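One chain of protein is taken out of this complex; the other chains stay put.
Let's turn to chain A:
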Amino acid sequence: MRLPVLLTTALTALFVAASPAFVPAPAAAADSGKEFRYAYRVDPASLDPHALAETFTLSWLGQVYEPLVGRGKNLELVPALATSWEQVEPTVWRFHLREGVKFADGTPFTADDVIFSLQRVKKDGSDMAYTVASVTDIKKVDDHTVDLIMAKPNPILPVQITSTYMMSKDWAEKHEATSPSSVKAKVENFATTNANGTGPFMIESRQAGVKTVLVPNPNWWGEKESNVSKVVFTPIQSDATRVAALLSGEVDMVYPVPQQDVARIESAEGTEVLKGSELRTMMLAMDQHRDELLNSDVKGKNPLKDKRVRQAIYQAIDMNAIKDRIMGGTSHIAGTMIAPGINGYDPKLDTRAAPYDPEASKKLLAEAGYPDGFSFTMDCSNDRYVNDERICQAIVGMLGRVGLKVTLNAQTRTKFFEKVLARDTSFAMIGWQPLSYDAHSTLQDTMNTPEGKVGTYNVGNYSNPKVDALTQKIEVEVDPAKRNAMIFEAMTLDKEDYGHIPVHQAGIAWGVRKGAHVVLRSDDSLELKWVTVD
């Protein structure tokens, strides 16, 4: 009998030693000053501001680096490193630089830094070159005035450069970081792991993929709205863990919050959810180029080239059901290819082209010569957009009800983009958010006939010469009213053609601990300079 007693005591001892019961709970214990801890799904890919044009990386780096022209709380243009800008000639934009600005390391910010940074952006290996693609020459007028010169008028240059960040010439030269880091060149770049910006915060310590600590930049020029003395950023990949970290009080804010956890965070004491709508429009692309549809039982022709068939697909999809049952009612059903908040958006555009009507769909299919429907494959990502795979499953089911036999091919983002960008697709769901927040980007990249540098994400190869011509005119039109009218016209053409099927803009949800105050901006960007903690 001694043995079990001995063993159980040993066991109990082990359990107690390993048990957390003996650990005092310093949950929200003493932190000096105001600390703000937040978590996002991933880590910024690089600290080099010109290395990768990815929404989150750019948004995050915007805390440390600054552009010439910034964005306010409602995405309006606001002065940042330039106090004002004007078109002195149709092909010349003049920027008046803010005086007395210093980088975090103390060196003053001048016109030379602007010229250096813009030249760096244009270098091979930079992913941001598209923002200044129209700029052919940069001239220094004086220490605080710079002229950007272009071959043809570009009315939206200020809009395009709100994520084009300024680096210090001296710092970059000292650390041999004068070219954007490039994996292509197979070299590590000092700027990948270090930063020296003019922004409101600077990096105190960082371990890529693990944790980054930011502190206020004492040299910042702006008026201080934030009362935070230390910011701890952690990427937390697992949705459940991220939400748990907020609920347990280990972080003050998490994003994105998955749909199914919104109610839980709202009902918990001490946490709340901020909601908005994405600027990204989800859309369905249909192959309108091939003469024979891929993976289909229809041989020798491509039914999707027939407008009636595209309209049938449009009317077969119940967008309200997707909104209510999959998106938890938080999405905004899209009537057009651009979201509210994008330059060029018009509520009159944002109406559905045709109502949900399966009977009408069947009739259209019969008229087009497919009374029994036909089969094809739908391509979809399963880890890129909010609920992407579930939306696609629902669409496949809805199309099945009107006789279209669709096979779903949902795969990881790397495989998905590889396939659809190679145009190896008949029907795909893809999302587009113009990085410039301007409709021209949507027109040029997702609606223009693919050729050279345009139409890359027009994976269905939709082609309407009138849309192409308008896209070119919009690019150079200086008068905002005329420009918006042309955007309206081009978007209407696509809508009448059923060139794409806009689906929705997904909801954005941020989980915030009560006592922490953040500003939800609809580009899903957290600006630390507006964060306060009670």
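Following the convention adopted for this analysis, a contact is a pair of C-beta atoms (placed from the backbone, for glycine too) under 8 Å apart; a residue touches a chain by one contact, two chains touch by 3 or more; residues count from 1.
Criterion: contacts and distances are computed from a predicted model.
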Please identify the absent chain by the protein name in its UniProt record; candidates are "NADH-quinone oxidoreductase subunit K", "Flagellar hook-basal body complex protein FliE", "ABC transporter permease" or "Ech hydrogenase subunit A". "ABC transporter permease"
Please pick, from A:Lys123, A:Lys211 or A:Arg308, the residue that touches the omitted chain in the full complex. A:Lys211
The one of A:Val141, A:Val213 or A:Ala244 in touch with the missing chain is A:Ala244
Per the touch definition above, residue among A:Tyr130, A:Trp221 or A:Trp530 touching the missing chain: A:Tyr130
If the hidden chain were put back, which of A:Glu86, A:Glu292, A:Glu367 or A:Asp383 would touch it? A:Asp383
Given the full complex, what residues of chain A touch the hidden partner chain? 3-4, 7-8, 10-11, 14, 18, 20-21, 23, 25, 27, 39, 42, 45-46, 48, 51-54, 127-128, 130, 181, 183-184, 186-189, 192-193, 207-211, 234-238, 240-242, 244-245, 247-250, 383, 412-418, 421, 432, 435, 441, 445, 450, 452-454, 456-457
